[in-house]
Each structure stands twice: as structure tokens, then as C-alpha cells.
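Excluded from the complex is one protein chain; the other protein chains are retained at their positions.
So, subunit A:
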């Protein structure tokens, strides 16, 4: 099959980029998409869609994005084509993170804050652990029509999370998926051609692959 479109996974040294790339490749099986892992600005420029992974400390991710020369291509992609941010790749789209007091890309209004759950107990009496590590349900805000990226994915599906910081949006209309850990928070956010998740679709088995597959056909 001839590959007619390119999905670029931005390689700026983030820890989860191979996993993201492999899962995206799996999602693109039997499609006319070519998934590339790249740190070539021109490839990102020419790609039809872009995934921005991210894992580890926010300040390191921002610095590596800048030093790798990927910042400008990512900003141009975010201005013009579908872009999917994952984990710290989602957090970077917001304005600022408490983690290392780091200014971020400011593409979606909001702050990244640390969970304050020390000493609090979960519903079953066990204490809240940080990071939130494991599978949690993602529900859609009922106040708005469902975001197109959820096509074919049941509401309340389980996704894999690993994080100590979460997004606090300025404008709640950018929240397209919520989960609860101590309190409900936005774990899937979207604005125009941008979509991003705090959880890891690449580690969330079938429903994660489904989300990447939807990204290939999403028309924002």
C-alpha cells in the first residue's frame, strides 16, 4: 500500500517516544499512513499530523524541546494541523507548570499543578499515592457534545496514567475528558486542531490504539 500521508512523532529525546511511535504504527496498520519518528524540522513541516510525546520532568522536556530545534516546528504544526500531545506533551500545551516553575507553550489556557493529596484517603480507605499510577476511567463532560476523537470509544473507558501533576484549565470548554483522583480533573483537553491527553494511549491497550487510530481520520 502506498503511504500518502505522514504522521510525525516528534523526537526531542522524550522517554516515551518509542512507545508512542510503536503504538501509532500499530494504529496505522492497513492504512495509508506512514508513521515516522523524527527530529527533522522539514519532516514535521511536511507531515499532515503530529504527535508530541513527553515524559519525565517538565523543565527538562521544555529545555530538550528547545535545544533539539523542535520548538519552532511544533509551534508551526500547532498553528496549522492536527496535533496530539501525550502526558508531558499535553502539559506543555498549557501556560505554566508548577513543576520546576516552568513556563510552557501557552497554546491552551491553564496551569499544571501538583496533586495535593498527602494524608487523604480514597473511597476504599487506602491512602492516595503520588504519582497516580495505573488505570482510571475517563468520562466525557456531559455538558457538551462528544469530541470527535472519542468516536467508537465507550464513555468511561479505562486508560493508563502515570503522573504527579495535572492540568487546571482556564476555560472549561477545553476539557473533553475527565478522570477523578482526589477530585475530577481534565485528562483530555482540546482546542480547534489540538487534542491532548494526560494518560498514555500507547500503554492503554485497545482503547489507546483506538484513540490513535481516530487521530488519523480526525478532521478538526
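Basically, contacts are C-beta pairs under 8 Å (C-beta built on N, C-alpha and C of every residue); 3 or more make two chains touch, one makes a residue touch a chain; residues count from 1.
Methods note: contacts and distances are computed from a predicted model.
In the listed set "Nitrite reductase small subunit NirD", "Ger(X)C family spore germination protein", "Imidazole glycerol phosphate synthase subunit HisF" or "Cobalt/nickel transport system permease protein", the entry agreeing with the UniProt name of the missing subunit chain is "Imidazole glycerol phosphate synthase subunit HisF". Residue A:137 is the one among A:39, A:96 or A:137 that touches the chain not shown. Although one chain is not displayed, subunit A still touches it through residues 15-16, 18-19, 22-23, 25-26, 55-57, 118, 122-124, 126-127, 129-137, 158, 160-163, 180-181, 202-205, 208-209.
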